[in-house]
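Yeah, one chain of the complex is gone here, protein chain that is, but the others are all in their spots.
Showing chain A:
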Amino acid sequence: MLVKAPPEAPPRPATPRRRRSLLPYGLLLPAAVLLGLVLGYPLVRLVVISTQRYGLRSLFTGTTSFAGWDNYAAVLGDDQLLPVLARSVGFCAALVLGTLVIGFGVALLLQRLGRGMRTTVTLCLIAAWALPNVASTLVWQWLFQPGYGVVNWLLTQVGFGDLTQHDWTTSPASAFTLVWLLVVWQSVPFVALTLYAGLSQIPRSYYEAAALDGAGPWRVHRTITVPFLQPILGLVTILSVIWDFTVFNQIWILTQGGPNDGTTTLGIWTFTRAFSGNNFGQGAAIAVVSVALLVGMTAVYVRRLVRSGEDL
């Protein structure tokens, strides 16, 4: 049997969708230049510095010598490495989990509240969210202050024993609790409001249809709510992972990485190694390791995102 000859080339669409032009490049130029100079170049420089002997002297003279893998060897061989890594990852996981669980819970609650109560909750969330990072960290210090902190007073009244003089920053565990409470308190509003906005976009008819079919609340949740929210959940999770892995201000102001390095995460370690220890090379090596870790942790998501839309 003869294969039919291919038809004539299909007629060209009446108007070509876009003519080739330099315009898009022009529009992108400012963004590209800024991203390249302020994020891209430093990123490359970071990798370069991590292979150099770069101390205080180099900072003034501008001269450095090549160190090869020395900085990495020093960092990877450091006794602190494993505890810092475990702390960073564990802390990030605890923060993300806390934020997402509470945030999702509040979003579901918002969806089911009456109008007045919903506005009240939204306003509370926005007030907490709007409070500048440094201000809320300082307020936190004030809430948990030994001697006069209102939280210690409250815990004492509720019956946890006399905690009025308790200093939260003297043990690593309670110092971490302090930071955890703060960061979760700060990050829940973004997550809750974003997820709520997503929830409110699910068409009512989906739920009505499910109710007609006799689906229970758990089933509805699993087959409608969660799949519909997937893109937003993904985005919120990835942003939380990125932000929580790199939390700096809160730890630095509350504990400076102490007590006894008990709250030193990769970010803090980078900073103290570079700026207090004046060893920029090793600081850079730690930073490169953390970038690699974060990219590794988020690679799965990025890959899925890149594959999902041909329209990316």
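The working rule: contacts are C-beta pairs under 8 Å (C-beta built on N, C-alpha and C of every residue); 3 or more make two chains touch, one makes a residue touch a chain; residues count from 1.
Just so it is clear, contacts and distances are computed from a predicted model.
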{"item": "Name under which UniProt lists the unshown chain, selected from \"Carbohydrate ABC transporter permease\", \"Sulfate adenylyltransferase subunit 2\", \"Protein HflC\" or \"Protein-arginine rhamnosyltransferase\"", "value": "\"Carbohydrate ABC transporter permease\""}
{"item": "Touching the absent chain when the full complex is considered, from A:113, A:155, A:210 or A:224", "value": "A:113"}
{"item": "Per the touch definition above, residue among A:72, A:91, A:104 or A:140 touching the missing chain", "value": "A:140"}
{"item": "Where the missing chain touches chain A, by residue", "value": "17-18, 20-21, 23-25, 27-28, 30-32, 34-35, 37-43, 45-46, 49, 59, 62, 106, 109, 112-114, 117, 120-122, 124-136, 138-143, 145, 147-148, 150, 153, 164, 185, 188-190, 193-194, 196-198, 201, 231-232, 235-236, 242, 245-246, 248-249, 252-253, 266-268, 270-271, 274-275, 280, 283-284, 287-288, 290-291, 294-295, 298, 302, 305-306, 312"}
